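Shown here: the complex without one of its protein chains, the others still in place.
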Amino acid sequence: MGHHEPDIALSEPSADEIKTTTCYMCACRCGIRVHLKDGRVRYIDGNRDHPVNKGVLCGKGSAGIMTHYSPARLRAPMKRVGPRGSGEFQEITWDEALETATGWLRDVRARDPGKLAFFTGRDQSQALTGWFAQQYGTPNFAAHGGFCSVNMAAAGLYTFGGSFWEFGEPDWEHTKYFMLFGVAEDHASNPLKMALGKLKEKGVKVVAINPIRTGYGAIADEWIGIRPGTDGLFVGSLIHELMRAQKIDLEYLVRFTNAHWLVIDDPKAADDGLFARDEAGQPLAFDKTTAALADAARTDISPALVGTFKLPDGRSVRPSFALIAERFLTDEYNPDKVAVATAVPAGTIRRIARELAHAAFEQEVTLDIPWTDTAGRRHEKTTGRPVSMHAMRGISAHSNGFQTCRMLHLLQILLGSIDCPGGFRYKAPFPRPTPPPNKPARAVGPNAPLKGAPLGFPQGPEDLLVDAGGKPQRIDKAYSWDAPLAAHGLMHMVITNAATADPYPVDVLFMYMANMSWNSSMNIPAVLRHLTAKDEKTGEYKIPKIIYSDAYSSEMVAYADLILPDTTYLERWDCISLLDRPISGADAPADAIRQPVVAPDRDVRGFQTVLLDLGARLGLPGFVNDNGTPRYPGGYPDYIVHHERSPGIGSLAGFRGEDGKSYGRGAPNEKQLDSYIAGGCFHEHRLAPEQRYYKHANKAYLDWAKDAGFIGASAPITFQLYLEPLQKFRQAARGHGPVQAPATHRARIDKYFDPIPFWYAPFDNAANETESFTFSAITQRPMHMYHSWGSHNSWLRQITAENCLYMNRERARKLGIADGDWVWIKNPLGRVKGRVRLMEGVNPDTVWTWNAIGRRAGAAALDPDAPEATRGFLLNHLINELLPEREGGYRFSNSDPITGQAAWYDLRVSIEKAAPDEQGETWPQFVPLKAPSLAGAEAAP
Amino acid sequence: MHPAYSVIVFTTASGAGYGLLIWLAVAAALNLVPRDPALGFVGLGVALALITIGLLASTLHLGRPERAWRALSQWKSSWLSREGIAAIVTYLPAGALGLGWVFGEFVPGQIATGAWLSVPCALITVWCTGMIYASLPTIRAWDQPLVAPVYVVLALATGGVLLSLLLAAFGYDPRWAAILSVVTLALGWFLKARYWLAIDTAPKTHTAEAATGLGRFGTVRPLDPPHTQPNFVMREMGYQVARRHAEKLRRLSVLLLFVLPIGAGLLLLLDLPSPFQIAIASLAALSAAAGVLTERWLFFAEAEHVAMLYYRGGVA
Partner (left out) sequence: MTSLPETTSKKLGLVIDLDTCVGCQACATSCKEWNAGGYSAPLTDQDTRGSDPHGTWLNRVHSYEVGDGPDSRTVHFPRSCLHCETPACVTVCPTGASYKRASDGIVLVNPDTCIGCKLCSWACPYGAREYDTDDGVMKKCTLCVDRIYNESFAPEDRVPACVRACPTGARHFGDLGDPGSAVSLLVKEREGFDLLPGMGFKPVNKYLPPRDRRDLTTASAPRAAERTVAGSGSLADRFFAWADKTLAR
């Protein structure tokens, strides 16, 4: 009998039409092609031309269809009709919703605009939302950066004018040694994966420093299972070793950093620890050739890096490098000393240092690219030290994250590997000047806009937003003595502070795209109490009005009074702007848009368009024309094209000018969006080879960047190894200067505002009881889930519908805990129950779980008995938003003392086996939420 | 393996049906029983009903039962296909036998021919059923030489028990049938015990290390399953019965399927009054039915599938 094969349609077209846009299953913002068939989304694949993902797609991006068609989508605007948290809502018209919001906001603006707290979460339109806050006149604005990774952003921006996060990337093509600190997934989700694949193929060594070995760590050549919060010791120890072996790029230091700047040594004086400056305010160096002080910026001197010198007034000064070297050469950072605390053997530290030195100094990369530096010196070739690093929340989410991240940058700079071939490279619009020049704006008064953007970078005590008594002026206490360099605000403190009127109450809390009553808050039970707490006298909620925009039925929706339902990412315009979070590559500034590829089938509107509408209804300056009519009647796309931040500078850098031929600066172009769409919804400007490296001192680049509007001046950017602004705060804490720290804060500022990076033990919720809380408890992002978004998606939740507590096998055995046992995870704040899974690849003192898998019963259109609610759990219930009381009764937030970065990963817990009758279900359990009216029916493609 | 009731009912009912058919055919051919049309009608009716119920039950296991006829096409390679064909073919001689017995022969030799053809057809069918399982190298407990023989012998044994009941009920001497059933039950017991011994001692040759190819790095332990809730493969092949529980069930099935029916068969050899015979034979049939269901349930529940190495690690 013959072999029979049926006929198969082998060339069935995948779509009637393919439209490009930008993925938003996470913030990586890959280019996608949406295949549409019969008016529905049939398939999504990556755009091969796109600079971010070059055609690949991750696990989330490939499941986008089911997020788009999720039954958890909101259907129409709603107002709350039951008590807060009950989930009882009534659908209303957009007109009613917008009028209600306008009424509330107009009223507040007329009295005290600061009583509006406007906070946005997973936002990619901060250029717009920040501008709204500014024009409205409230300083109480921030996005999610404060609970995310402001430690990384701030440490980098203050130190070298760039940063990890999305502001830079390793030179994947040339690097010969790559170290990855505390990264499970990252915002550069696909680029990292693509790069790791290539590095491994090329035989480049990859080292993962992480208490947990999964994902990237699993494929690394070496996994260093460090104890959480001790990276500063490890990195400090590497620096110690490199100095000991004299493997430091001194030439690089004097060219690009403040290593040779002289620091005043006069302990009693107000300017102790500040840089010695000449009359013009220029920092001084000691020129060995002339044996005299000289402007440190001069390139014709031979500056001393060590030694003690005298100022004309007789006071002693020392090059900052000498102070730095002294710190790291002490025994404190000796590998033998740090081995126990870090759980990294001394031999390993020494070997890694040796490998770093080898890669940096023996494997120098030389490219045939001539370039000219800012001093006008032409270099025929571009050479670099090919060691590169990347770090994220494993460093940032600790209360010592700012200093640890600074130390990492110090290490990179000592090796001479910033923005050189094979090193860590800036992505436009970075580098920017150090320390960053823009300051946070102050509140002005009723019906008045702020004079500048609400967020900025203080350089000293005068820039803080505190009143005469040192009391915070922002609701989140950002830019106060609690967190002076809180460049991204402290979104995680807003609900607590507003409800406890500390520092003051607010009238309206307006939030967007942040699940603040669940996975993005600490201490959820307390947050839920705050959200429903009422004033005993008036019977009114302590947070009187809450407006919230979400696209899905999240936990936060249930606690809002007015819901502004957003579209899905495939239904709206968006702008991924260079004014906001860049998607540039190191060789090419780039920005992108999202275009609606399908029309909403519900009564929902894109939030940005709604915000522009609100601004117009409120008559905010810039949102209306002189005659009061809306300035951007076409909504967000209208704004993207026509809004100018400063003359010629707008949301998108590509196709500017009336003819669409200018880049960066140019008049609005009516056809701009069409050009973007024609080009795949992104625009990339490729830098000339001579502009690509050493951008901080590259004349061709800096001149161009100034023209493009990225930076104000084309002066070279000097790396701040020694961070003088910190010393200014410290001096204020020592009783110097016009703005001084309150007594309660002095010791703290004095200790942590060290201008030279150092390691200190992270704060800890269980501070006084560390002995019994022996485990660090941390979380990781699963690669296929995006925070709580993942469970909206009926495919992704099949992959992970519940989470376990992972423990080291050997350690568990000693505690009599077996795989699958249910355990209590305890700390002084409370306890959470979860099921244990044992593994080898985890630091023995660490337990961990996947983040944001646990959901509250009833949320996200899930059945109340969904595993997310019955077995999935959050560690957030145990993370206190406040540190224990100190003398004087003051409670600082559980954050980095410098930046206010939420210290999610400082958590310490004890683990105890649950009783036999306690197995099987997680704890705590909350009252199931009632689902508001939802979009309903879903269907696979 | 997941013990699906449709498949358990299929194999046990059709097995007993074919067994009964075989013995009735032998009896008819050798004139061991009178040509009592009522006996023929009831006896062959029960046999064919059991066979048919079994076959219908098996279609309940199908996702597309309306396409079941397609299963007949691949007799060259597929034991399931062969089983289906054999089952259908068996209806012909069995029908000839039955019609001849109940209504008298239409053609001379109809009964004898039908009977003599029914026997191999039925045997082949049961053998094919057994071979569906025995031909799967992925399941160590099935990939055993005794699987198909056990299927055949247990079909004969359970058929024998039914025949005893049938003869007793019709007031005929059940002793020869009792002897047959005692012998086949004993043989079944012996083979099943050997089978259990075989699966308990046969080395497990497949390992998670070979399944993943990662053995060079050490012992392979699953960390996270692909999905947190069980999938088709885990539901179908991941069924596990605890060792101790299995031991108990083995003993129970020995008791119900072998010990009690053999005891009953021996009792039937005594010249007891008919009501006692009927009662004893009925109890034997019930016991054997429960026993064979238990045996068959265990046959699935105890079988481990190689694919589960990916989910559980270890050996299979």
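Each chain carries a letter (A and B) given by its place in the written order, and its residues are counted from 1.
Basically, a contact is a pair of C-beta atoms (placed from the backbone, for glycine too) under 8 Å apart; a residue touches a chain by one contact, two chains touch by 3 or more.
Because the structure is a prediction, the values reported are computed rather than measured.
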Absent-chain contact - pick from A:Asp95, A:Glu201, A:Glu771 or A:Asp917:
A:Glu201
For the chain that's not shown, point to the residue among A:Gly215, A:Gly384 or A:Gly664 touching it.
A:Gly215
Just to verify: which one of A:Asp865, A:Glu885 or A:Glu918 makes contact with the chain not shown?
A:Asp865
Check the options B:Ala29, B:Val42 or B:Ala71 and report the residue that touches the missing chain.
B:Ala71
Note that chain A touches the chain not displayed via residues 1-6, 8-14, 37, 42-46, 48, 53, 55-63, 65, 71, 176-177, 189-190, 193-194, 196-198, 200-201, 203, 205, 213-219, 221-222, 241-248, 250-251, 254, 288, 302, 304-307, 321-322, 325-326, 329, 350-351, 353-355, 357-359, 362-363, 783-784, 794-799, 801, 839-841, 861-863, 865-867, 870, 938, 940-941
Residue list for chain B contacting the dropped chain reads 1, 61-65, 67-68, 70-74, 76-81, 84, 132, 135-139, 205-206, 208, 210-214, 216-227, 229-233, 236-237, 305-308, 310-311, 313
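Quick note on the criterion: only the chains that are shown with their structure count from here on.
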Using mean C-alpha positions as chain centres, tell me how far chain A is from chain B in Å, no decimals.
65
Residues of chain A that touch chain B when the two form their complex
1, 798-802, 837, 839-840, 867
Residues on chain B engaged by chain A in the complex (per definition of touch):
76, 221, 223-224, 226-229
